[in-house]
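Removed from the display is one protein chain of the complex; every other protein chain stays in position.
Should a chain be cited, it is by its letter among A, B, C and D, assigned in written order, with residues numbered from 1 in that chain.
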Amino acid sequence: MYEFDWSSIPGAIPLLANGLLITLEVTLTAIVVGIVWGTILAIARLGSNPVLSRLAAAYVNLFRSVPLVMVILWFYLIVPQGLKAIFGNDIGDIRLTSALVAFALFEAAYYSEIIRAGIQSVSKGQIAAGLALGFTPGQTMRLVVLPQAFRNMTPLLLTQAIILFQDTSLVYVIGLSDFFGTAYKVGDRDGRLVELLLFAGAVYFVICFSASLLVKRLQARFAK
Amino acid sequence: AQESATLKKIKDTGSITLGHRESSIPFSYYDDKQQVIGYAYELQRKIVDAVKAELKLDKVDVKLMPVTSANRITLVQNGTVDIECGSTTNNTERQKQVAFSNTFFVIGTKLMVKKTSGIKDFPDLAGKNVVTTAGTTSERLLRRMNEEKQMKMNIISAKDHGESFLTLETGRAVAFMMDDALLYGEIAKAKRPADWEVVGTAQSKEAYGCMLRKDDAGFKKVVDAAIAQAQTSGEADKIYAKWFMNPIPPKGLNLNMPMSDEMKELHKAPNDRAYE
Amino acid sequence: MAYNWNWEVFLQPSVTGDDTYLGWLLTGLKWTVSLSLSAWVIALVLGTIVGVLRTVPNRWLSGLATAYVELFRNIPLLVQLFIWYFVLPELLPPALGDAFKQSHPLWQQFFSAMVCLGLFTSARVAEQVRSGINSLPRGQKAAGLAMGFTLPQVYRHVLMPMAYRIILPPLTSEFLNIFKNSAVATTIGLIELSRQAQQLVDYTAQPYEAFIAVTVLYVLINVTVMFLMRRLEEKVRVPGFIGGK
Amino acid sequence: MIEIKNVSKWYGQFQVLTECTTQVQKGEVIVVCGPSGSGKSTLIKCVNALEPFQQGDIVVNGTSLSDRKTDLNKLRSHVGMVFQNFELFPHMTITQNLTIAQEKVLGRSKDEAREKGLKFLDRVGLMAQAEKYPGQLSGGQQQRVAIARALAMDPICMLFDEPTSALDPEMVNEVLDVMVELAKEGMTMMCVTHEMGFARSVAHRVIFMDHGRIVEDASKEDFFGKPRSDRAQQFLAKILHH
Partner (left out) sequence: MIEIKNVSKWYGQFQVLTECTTQVQKGEVIVVCGPSGSGKSTLIKCVNALEPFQQGDIVVNGTSLSDRKTDLNKLRSHVGMVFQNFELFPHMTITQNLTIAQEKVLGRSKDEAREKGLKFLDRVGLMAQAEKYPGQLSGGQQQRVAIARALAMDPICMLFDEPTSALDPEMVNEVLDVMVELAKEGMTMMCVTHEMGFARSVAHRVIFMDHGRIVEDASKEDFFGKPRSDRAQQFLAKILHH
């Protein structure tokens, strides 16, 4: 039987808290940018301009077909060098920046699909009603469709945010010390990997489970 | 001085970026306050001092950049870090991609085993599960040995040293092949250090060097000189004792790894030769 | 940027001399595909059972199914994988644990990753199955019962055939996800596709070629799966139904 | 044939049915009407044991529903039910819809089930559609198939829950015609419907429900002649005005 030794954890709390902050930072940035950029993509995709619509679809499909790990590595190892070739100057510690960019762009693809479904979930009759009142198509989108779409998809957006929160653990591949990365490094440093992994799992569970309970509450409220 | 892109850049920007490892104990790693420490890191700071003197700068802004075994070469190549000192082996293959400074450490690749396992050397491994860390020279050696001598070992490539040791500790593998210095480091971290030992004839000697960009002789000269100076002046011996024969952070472990003959030789005659 | 493009690197024999680098990529592909497919079978079977249980009118069963889903949904895959691989064998009876740990490492890695991915995905599949069943008109179940079917018969003949058709598109994305998620198995040492990408970077020092090749392979897997699932969708499409012929 | 004795039912706190009592004789046709939400569907579902009830008892053909030993599946197979939204099984052809329950529930052979199914399909005038899928038929046609499907089980009585209210006005009559014919052949029927024309022509009794209670339970003549309760009078006025 394995001998558990939890003594590393108390001393590492400040480090772990720091890691959790980074995790939250990546998650929040990706949510905000992802939703804004995702909405633009979704509208482009549903819009009448065939070029924009194709481009948006291609973007979404590309990002959705590559593992997140690969995307993170791409934005860490490959893209910065391209940028450097163009701008010719130095890049410092880009781990956080590249993770933020990678997650935001990656999540936008997923959010745009949710938002597209949300827009499509608003009945055609609502659009007709908006237009019939004399709203322009833009006004109809803004005043009638989007508020309902966002309301319909809030639970889905939040669920995606929970998945995203979990996925941030993958930034370990570029050595960024998010919560999971920190836990892993502390475990590695002290030779207590198993304990730290179990601890990390428990923390993730508590956070994600509470969040998903919240989502269910919201869902129940919207269902009324 | 010779024309050097790196030195010029350091002079222009007033800053240098150091690549370091996060958990290569005792070469380059974080203590519990997220400060970089270690044997290689101390030498790296000496190199910074030498660069400062060379460029006659009062102050150089030092930026720290943690690297992993997977990305370290790329980051040196693409200019993200100016010099990486950690536990990187200098070999001819890597020399095609980057340049290496004077050797600052010589290791031998050996085995860590449980004292009670009865395994004393590499031939005992035939038909057994053996773990090593992915992407290291040990992995290559082990695979090649397996191929050439038909040893029928099952080789597990773990993601990092910690995982390798865990694989050994949990009984998945009977031996962990790695650079001896790192093995001593892992033993120091173990729950029962007394259970483990390092055995076997060194399969290869490897020279650890700092990585620099290729074709920058001016910078390399400054770096080489700094390392040689430390080694011949006896300063490096003191640093060695500090990191290998005394308790080190974060948990006050003592590696108890006496200086090898190769190291003594190196300190007498500094060089940048690769063993392979 | 001074970079030497060298696409022929894939044809060179590898450092260890046992294969070409292209061979490595193909080995990686093989593991990625077999891991994903076998995990998918687990996910479908368990996901269906758990998903159905979540909709049955028995509190205990549906509560149990809910707990299952919540447990596997709320811990990152990465953490779950480490737990399956490193922690669980330690909690087994020593004889069993040791037997597992002393088996061939590749088999251990594959097995842990397969079970982990399978269970992780089954929780998601269960959610899809549940929402598929719930999205059917309530009257369908009543109609089935009213004709004298038992509850299992209603599920078997009335609800599941339509529920599966409805959730085919989201199931397709879960199926795609399992291929992508299999990349996580790299962390316990399974030599699947993304591990080979990193190995190639280590051994050939040609990161761009390695990454581009592996990315293309993932996209190819994706395209193939989507193509097959489209065909399946067309095949089971119900005439006269939404999106039907 | 059907006895409903003092049945009460709650959804959580909310009482849907309050002490409902009535009975249907063999061969009788009963129309149930009342405002939306008054509990008509619930009452009819209770007869079929599709919804459990908390108080009272219902006895169908001598079998008590609240008796634990009653095999509800078997009972349901003897009671035909037709739903507002047809509830054909969309992934099966019309023929499969007609035969599956005969085979799986009554254990009839494939051929026997098919013959019987097609006989009733012919009766509702849809022989030509046998190999189509429900989604390819109009609403009226689907509802006629649903009636045929129920009849193929040789039910001892039929329950209808607003069988025409999801139909386009044009199609209402094709379904009502089938129902009228059934009633004339002596089938025991309990129909929730607002088609007062149908009630006038074939119903024996009309039950009016409001707020979960049976407010009127009268012969057709009495109901249309002089409904006793105000609520029923108002309702009739509203429904018949246009």
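As a working rule, a residue touches a chain if its C-beta (ideal position, glycine included) is under 8 Å from a C-beta of that chain, and two chains touch if they have at least 3 such contacts.
Everything numeric in this text was worked out from a predicted model, so none of it was measured.
One of A:Pro10, A:Pro50 or A:Gly125 touches the chain omitted from the figure, and that residue is A:Gly125.
Remark: the omitted chain is touched by one listed residue; of A:Gln120, A:Gln139 or A:Gln219 this is A:Gln139.
Touching the chain that is not shown, out of D:Thr22, D:Asn173 or D:Gln233: D:Asn173 (per the contact rule at the top). Contact between chain A and the absent chain runs through residues 123, 125-126, 128-136, 139, 143-144, 147-148, 151, 224. Although one chain is not drawn, its touching partners on chain D can still be listed: residues 35-36, 168-170, 172-173, 176, 194-195, 197-198, 235, 238-239, 241-242.
Keep in mind that, in the parts below, only the chains that are shown with their structure count from here on.
Chain pair with the larger contact count among B-C and C-D is C-D, by C-beta pairs in contact. Between the CA-based centres of chain C and chain D the separation comes to 46 Å, rounded to the whole angstrom.
Of all residues in chain C, those touching 2 or more other chains are 1, 3, 86, 90, 186, 207, listed in ascending order. Among the residues of chain A, those touching two or more other chains are numbered 2, 77, 81, 84, 193-194. Taken as a graph of touching chains, this assembly fits none of the simple shapes: it is neither a line, a ring, a star nor a complete graph. You'll find the chains touch as A-B, A-C, B-C, C-D.
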